[in-house]
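Structure in structure tokens, see below.
Every protein chain but one is kept in place in this view of the complex.
Our next item is chain A:
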Amino acid sequence: MAVRERDPHSGHMTTGHDWDGIKELNTPVPRAVWFFLSLAALFSVGYWILMPAWPLGRTYTKGLLGIDQKSQVAKHLDVSATQKANWASRIAKLDVPQIRADAALMAVVREDGHRLFGDNCAACHGMKATGGNGFPNLVDADWLWGGDPQTVAHTIEVGVNSGMEGSRVNQMLAFGRDGILDNDAILAVTAYVQSLSVPSSAKGQAAQVNAGRAIFAANCEVCHGPTGRGNQAIGVPNLTDTHWIYGGDAPSIYTSIYGGRQGVMPAWGQRLSAVDRKILTAYVLDLGTKQ
């Protein structure tokens, strides 16, 4: 039924339609387009045969290759566990000081620990574990709960104020907000606490510092100790050194006393495996010695 008419100028056939003397060329689709379209169609047929494809009511065509993402990832994880098994089983058996004495294992710790630390710990403690405002530095010599391997491992497992059962718990009261101390008293204690760490700061405010000493003895000594050296057993910071979690300038100290502090470290006992936690313990202690 096609009207066979060839356009004399282009040599192509026309569609046979005529709009007031204007005719439409019936230019064929270029061969390359047909070629790739056919190729795509053929590829899809091959794909349907090999891969999971068509839904069939309650199931679907599984494909000859039997590929299933869930079993694939399980297989990959198995393979990776087997590859790690060699050193993972040794890490599981040895304790942290033994691991740190083993150069081959420490090479693993430095590599895998770097990844684990970056994924999980660096957000708060920083990529170099130097901490930040509100988050302790892990590479200085000053430890809040203690820096021996067992203590560090326990802190990683249960966290601090994490809400997990067995979590380490500590809290500094909000002496100002809760009305335990008035403003003058907080200013005095601030001056005294600052003088513990930087004795030269006491110059010119001896009266404040002396008043603060008495208030400190009555309110702060219970946890921070008579000399302000803190207590690692209950995670109380040493006020006499120059390491500060929330800042050691007068306004920061004032803020800590006024509003209290209750830092939280999440518990990693359920999120990370025992081997991963041991690697992190060794990694953190290793970072500390490098400093």
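Going forward, a contact is a pair of C-beta atoms (placed from the backbone, for glycine too) under 8 Å apart; a residue touches a chain by one contact, two chains touch by 3 or more; residues count from 1.
Note that contacts and distances are computed from a predicted model.
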Which of "ABC transporter", "Cytochrome-c oxidase, cbb3-type subunit II", "ATP/GTP-binding protein" or "Aspartate carbamoyltransferase" matches, in UniProt, the chain that is not displayed: "Cytochrome-c oxidase, cbb3-type subunit II"
Contacting the left-out chain in the complete assembly, out of A:Phe135, A:Phe175 or A:Phe216: A:Phe135
Option touching the unshown chain, where A:Leu25, A:Ala85, A:Ala101 or A:Ala123 are the choices: A:Ala123
Selected from A:Ser10, A:Thr27 or A:Gln72 as touching the chain missing from the view: A:Gln72
Chain A residues that touch the omitted chain in the full complex: 1-2, 55, 57-58, 69-70, 72-73, 76-77, 80, 119-120, 122-124, 126, 132-135, 163, 263-267, 271
